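Presented below is the structure to which this report refers.
All protein chains of the complex are present and in place, except for one that has been dropped.
What follows is chain A.
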Amino acid sequence: MTLSLIEAVLLVFVLGCAIGAAVLRDVLASLMAFAAYSLGISIIWVMLEAPDVGLTEAAVGAGIMTILFILALANTVRPQENGLFESISVRTVVLVGAFVVVMIATVPSLPAIGAEGAANPVVSGEVTQHYIDNAYADTEVHNAVTAVLAAYRGFDTLGEAVVVFSAGVAALTVLRQEVFA
């Protein structure tokens, strides 16, 4: 798999939006950059043949998340300061740069994008093969992602529901409210 033009454009867009979110001084502008970032990354999910993740990211990441942030901004403050961009702290850039260099040093040992067979055990491993071979026979669901989410790893999904419920309870407790208003 080599880098195609559309993927290059998407990656540059996503990284640009992320940097924009980091350096824009105004919180609302930073938030809008983040929403554009979520949209770009949901298109990347579709390019990587993960339509379920793309749909969830577009609905939840770009949609609900942005609404939550806007609600939080509406209930707090949006500081009005001069200047479009924040000043860059050299010390933090050096620290983060060192972190990124160390992380990039691990990249050559990862399988190439799109590799299969022995090079990429995630794609060609026993677990993946088992799900793909048996998902339809076991669950009669065509979409293997749904089959794994709701049947094979149903307890995981139950745990996820518990997390969402606890988050709702925690948010109400912190805000000292009895219902979502």
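In the analysis below, contacts are C-beta pairs under 8 Å (C-beta built on N, C-alpha and C of every residue); 3 or more make two chains touch, one makes a residue touch a chain; residues count from 1.
FYI, contacts and distances are computed from a predicted model.
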*Going by UniProt, what is the name of the one chain that was not included in the view, given "ABC transporter integral membrane protein", "Monovalent cation/H+ antiporter subunit C", "Putative methanogenesis marker protein 5" or "Spermidine/putrescine transport system substrate-binding protein"?*
"Monovalent cation/H+ antiporter subunit C"
*Interface with the undisplayed chain - residues on chain A*: 1-3, 7-8, 11, 14-15, 18-19, 21-22, 27, 30-31, 34, 37-38, 41, 44-45, 48-53, 56-57, 60-61, 64-65, 68-69, 71-73, 75-77, 79, 86, 89, 92-93, 95-97, 99-100, 103-104, 107-108, 110-116, 120, 122-125, 127-128, 131-132, 135-136, 142-145, 147-149, 153, 156-157, 160, 163-164, 166-168, 170-171, 174-175
